[in-house]
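Left out: one protein chain. Kept in place: all the others.
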Amino acid sequence: MGFSYIVYPGAHHTRFHHALGAMFLMQKAVQVLQSKGVAISIKEEEALYIAILLHDIGHGPFSHAMENSIVENISHEQISLLFMENLNQKFNKQLTLAIKIFKDEHPRKFLHQLVSGQLDMDRLDYLKRDSFYTGVPEGTVNAQRLVTMLNVKDDKLVVEEKGIYSVENFLVARRLMYWQVYLHKTGIVAEQLLVRVLKRAKQLTAQGVDLPASDNLTFFLNNTINLNGFSDEVLEKFSSLDDYDIISGMKMWAGNDDFVLGNLSRMLLNRDLLKVKVKSEPFTTAKVKEKRSKLEEKYHISEDEASFFVFTGKLENQAYSMEKDTINLLKKSGKVIDVAKASDQLNLEALSKSVVKYYLCYPKNNTISHRG
Amino acid sequence: MGFSYIVYPGAHHTRFHHALGAMFLMQKAVQVLQSKGVAISIKEEEALYIAILLHDIGHGPFSHAMENSIVENISHEQISLLFMENLNQKFNKQLTLAIKIFKDEHPRKFLHQLVSGQLDMDRLDYLKRDSFYTGVPEGTVNAQRLVTMLNVKDDKLVVEEKGIYSVENFLVARRLMYWQVYLHKTGIVAEQLLVRVLKRAKQLTAQGVDLPASDNLTFFLNNTINLNGFSDEVLEKFSSLDDYDIISGMKMWAGNDDFVLGNLSRMLLNRDLLKVKVKSEPFTTAKVKEKRSKLEEKYHISEDEASFFVFTGKLENQAYSMEKDTINLLKKSGKVIDVAKASDQLNLEALSKSVVKYYLCYPKNNTISHRG
Amino acid sequence: MGFSYIVYPGAHHTRFHHALGAMFLMQKAVQVLQSKGVAISIKEEEALYIAILLHDIGHGPFSHAMENSIVENISHEQISLLFMENLNQKFNKQLTLAIKIFKDEHPRKFLHQLVSGQLDMDRLDYLKRDSFYTGVPEGTVNAQRLVTMLNVKDDKLVVEEKGIYSVENFLVARRLMYWQVYLHKTGIVAEQLLVRVLKRAKQLTAQGVDLPASDNLTFFLNNTINLNGFSDEVLEKFSSLDDYDIISGMKMWAGNDDFVLGNLSRMLLNRDLLKVKVKSEPFTTAKVKEKRSKLEEKYHISEDEASFFVFTGKLENQAYSMEKDTINLLKKSGKVIDVAKASDQLNLEALSKSVVKYYLCYPKNNTISHRG
Partner (left out) sequence: MGFSYIVYPGAHHTRFHHALGAMFLMQKAVQVLQSKGVAISIKEEEALYIAILLHDIGHGPFSHAMENSIVENISHEQISLLFMENLNQKFNKQLTLAIKIFKDEHPRKFLHQLVSGQLDMDRLDYLKRDSFYTGVPEGTVNAQRLVTMLNVKDDKLVVEEKGIYSVENFLVARRLMYWQVYLHKTGIVAEQLLVRVLKRAKQLTAQGVDLPASDNLTFFLNNTINLNGFSDEVLEKFSSLDDYDIISGMKMWAGNDDFVLGNLSRMLLNRDLLKVKVKSEPFTTAKVKEKRSKLEEKYHISEDEASFFVFTGKLENQAYSMEKDTINLLKKSGKVIDVAKASDQLNLEALSKSVVKYYLCYPKNNTISHRG
C-alpha cells in the first residue's frame, strides 16, 4: 500500500497478512477445482501454496518506490524469483515445481493463472483487504463467490458463465481502487518524494558525502545493483532492508546541510507534501520550467536542485486487458469466450481502453526551508 | 422484493423497514446540503420526509404482481399519490407541499430528485438493504459516501466531481442487482404464476364461480378497478389487502376443481415452479405452440388453459438512462456535466444501452396433477 | 422470534433459514471433531444432519404462543419427534438413528449434545442470527471459534480450556439476548394477546359460535388436541397451519361482535398493544383486581371478560444451568471441569442463579372500543 495510510489512516496492514490471505484463497480454489473434477496432484497443490506465499517476497520496503531508486531496472517479481531460487538450494530442490509455475513454464497454464493472472488469488486478496482497511467499501470484491465459480477447461482457468456479473463487478471495483486508492494523488506525491530522497542520497554518496545510515542501507547507497549483481550476499542484505532503515535514515537526513536532501526528508516526515495537479493532458515543458524558475530564484538553487521539487509524471490504469491473459467464461455449451465479448452492454470492452492522467508536483509556499 | 426469498432465503425484509431507511438517508442528505449552503426551509424539509416515507405506500402485496392483475393499468406511484391526497384531507392540507414535490411540480427540482430520480434516497436504501439481506455483497452501494457528495446547482441535484467512481460503482452494482436478484429467473416465474393465479380467479369469479376468499380479496376479484374507480372506499379496501389475504386465498384454492387454479396455486405454495429458459432472442410462436400442444394432449385441456402454464415474456433493464433524468457531476470549475460523458472510459455510455432478455416458461414433468 | 419484529423491524428471518444455518454449523463441527481424531461414522454424520435440520419442525406458527393455546400440554420438541417418526415411516427407517440421537438414547452422548445441549448448533445459530437481524450486536456469539474449540472426551462434548473466555462471552451474550430481545416486554405483550385471541376463539367455538377461519384453523378451534390425539391426520393439518391462517383469522375476527375477540384482534393487528409494567416482585391480587374493576365498570363487562385485558405473568431466565447438562472444559492435563468452576471470578456461578421478573398488562386509555 506504500503511503496510502496518509490518506486512509487505517491502511497499515502488512504484506505478511496479505500472503496468508492469498494462501487461504488458494486453498479454497484448490478445493473448488478438485470438487469439480480437476485433477491437482499433492505436489502441484504444495507448489501452488509455496508460489502464492512467496509471490511478493521480492518487494522491498515501500515497494514500488524501491524499484526505481535503491535497485535499478529490477522488478519485484524478478527479486521474488531470486529468493525462490535461493530457497530452492537451501531446501533441496523442493521449490522447483513452484518456481516453474511462477515462471509460467508449467504446461498446465491454470496453475500459473491462479498465482498470477487477471483473476488470481493475489488480486482477490489484496483488493478485498485494501478495501477493508482503507474503508472504501465500493472497492470490495466477492472473493469467495468468484473462487466458487472457477473452473478449468483445456488446462486454462475459466469462470462459469453465471459469474459474469461478479466478474464485471470485480473489474469495476478494481478500477475504482486504482483511481481512488493506489493512484490517489497524495499517496503518489509521497512515493515520488521518497524516490527522490533516495536518489539524492545516492548522488551525494557518489560525490563522497558520508551520509549516516544503517549498514544495509549504506550498502545500497554505495552500490548500483542491477539484476546481474544480485548475488546471494546482496539478496541477504536486501532481505534485511526494511521500513525502519529507510525512515530512520530520513530522520537523520532531515537536518542535513544539503538543501535537497534536508528539505525532502523533512517534508516527507512531517507529511508536509508537495501540491499536485492532475489532468488528462500532459503538462507543457514551459509550465514545468516556469515553476522551477520561481523556485531557483527564491531559494538560489540550480535547475537540477529545483527539479527535485517540481516534476511531472503519468498515472496509467487499464481496468481490463483484452490482449494477453483475458478472463474467460465457460458457457453451458462448453464454449469458452472472453468476458469482454460476453458482456451484454459492451461496457467491458470500454474498460479495456487504457486511461492515462498526468500530474504536476510543486511546493506550497513556506514548505521549504531556506538554505543553511 | 416479491418472491426473491425463494432464491435468497434471507430476503424477508419489509417495505416498512425500507421506508425508515430511506427516511434516515433523507435526513442525512438534508444535513449535507444545508452544510454546503443549500437553503432548505423547515417546511420543505418536513415535506421531503413525508414524501419519502410515503413514496411506496401504494404498493400492494407482492407489489408488481398486483399491478397487473388485481388492479388494471394503475402503477403503484399513482396509488401512492391517491393515499397522499387522502391523508392530505385528513391532516388538514399538511401534505400539500409533499405532494407537489412527489409530483415534480415544485420549481426546486432537486427536492423531487431526492425522492425520485436516478440517485434518490429510495434507490440508495433499497440497493443497500437488498444486497445486505440477500447476501449479494457485490450489489452494495456506499450510500453514506454518495449522500456526502451531493450538492445542488441551479436547483438541480449534482454530485461533486470526485464522486465519479462511486457513481460508476453505484450504476454497476444496480445493474448487477437487477440481473442477479430482481430479474432472477426463479423469482420471475413465481411472480408470473401469481399473476396467473389471480387472473384465473378473476375469470372464474366473472363466470359466477364462488371462490372462497377474504372480504377484501373478494372485492377485488369481483370488481375491475382502474384509476377512475379508485374511490376512498376502494382505497380503504386496498390498504387492508395484504400478503395474508393472497396466500390464504391460494391455500383455499389449492384444492379447487378448476384445473388451472388448483394446479397453479399448488405449484406456487409448494415451490414446485415451472421450468424457465432465458435467451437474448425472442422465442418463436411455433416453439410456444409446440410446448402448449404437448400439454393439451397430456392433460386434455384447451389451448387457453395450457397458456397459463406455457408462456413467454421479456426482461429488460437499462443500467443508466441518458435521456431524461441524468446524474450530473459538478466540476470544480462550476460546470455541470452528465456522468456518462465525464467518465474516462465510455463505459457508462455503454451502460445506457437497454438490455433485453426473453424467457419461456413451461412445466416440468409430473408437476401438474391430472384433472379431477 | 415470535413478535420481536414489533420492536426490531429487521427481525423477519425464518425458521427455514435457521435450520440451514444450524446445519452449516453442524457440518463444521463434524469436520473439526474428525480432524481431532473423534470417530464419526458416515451414518452418524447423516443422522446429525437430519436431526439438526428437523429439530424445530414441530414449531407451529408464532411457536410459543401455539403451545399454550392451539394444542395443549405439548412442547414443540414432542411435535418435532412426531414429525420425525412420521417421516421415518415414509423414508423406510432411514431416520431411526437421527431419532435416537434426538431423544438422547444413543450411547455416544456428544451426538445429542451437538443437537440439543447448552452449547449446541441450534443455539449457536439462533443467537448469531437473531443478533444480526435485530441489530443487537452485543448478542452476537463467535460461533466459528466456539465450534473450532469443541472436542470429545469419554463420548461427551467438551470445550478446550483456552476457549473459556469465549464460553463466558457466549453465556453473557445469551443472557443479554433473553432480556433485551426474547423477553422484551413489547414482544411478550403481543404474544400474550395472541394466546388470548386463540383461547377466546376456542371458547366461543365451544359455545357454538361459528367463527370464520381457514379449514385448518377451524379444526384446531373445534378440537382439543393433546399428545395422544396427535394422529398422522392431525399432524398433516398441523403442518399446514401457518402464520397466514392465524393472521387471516384475526383480520376476519377484528370486526366480531364479541367484545373480547373483536378488541383483542384489533389491538394486535393495529399494534395498539396493552401497557406493561415489569418488576422483580409479583404484583398483588388486589392490584390486578383493581385494574380489572375499572375496566368492568367502564365497559360494562364481566370479570372474566376483563381478565383478557388485565393479567400478570412471570419472565424467567437462567443464563447457565449447573444442574443438568453443564458446559465442560477439557484441561491440557486431560481433566474435565465444569466451566462455572473453572472461571477465575465466580461470575459464571453467579449466572447460574435463575432470574425472575413479573409483568402486569392492562389497557391504555381509548385503546378498547365500546361494546356494540
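Labels for the chains are A, B and C, by order of writing; each one numbers its residues from 1.
Everything below uses one rule, namely that a residue touches a chain if its C-beta (ideal position, glycine included) is under 8 Å from a C-beta of that chain, and two chains touch if they have at least 3 such contacts.
These numbers were taken from a predicted model, which means no experiment stands behind them.
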* Touch partners, limited to displayed chains, of the chain removed from view -> A, C
* Structure fact -> Of C:Ser63, C:Asn86, C:Gln180 or C:Ser307, the residue touching the omitted chain is C:Gln180
* Structure fact -> Cross-chain touch to the chain not pictured, restricted to C:Ser41, C:Gln207 or C:Gln345, is C:Gln345
* For subunit C, which residues lie in contact with the unshown chain of the complex? -> 136-138, 140-142, 145, 165-166, 168-169, 172-173, 175-176, 179-180, 280, 319, 344-351, 353, 355
* To do: Please give every residue of subunit A in contact with the chain that is not shown.
  => 9-10, 12-14, 16-17, 20, 214-215, 240, 243-245, 247-248, 251-252
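Criterion: only the chains that are shown with their structure count from here on.
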* Asked: Which chains lie in contact with each of subunit B and subunit C?
  -> none
* To do: Pick same or different for copies subunit A and subunit B, depending on whether their interface residues overlap by over half.
  => same
* Asked: In whole angstrom, what separates the CA-based centres of subunit B and subunit C?
  -> 35
* Please report how many Å separate the Cα centroid of subunit A from that of subunit C, as a whole number. => 54
* To do: Would you kindly tell me how far, in whole Å, the mean C-alpha position of subunit B lies from that of subunit A?
  => 44
* Structure fact -> subunit A residues touching 2+ other chains are none
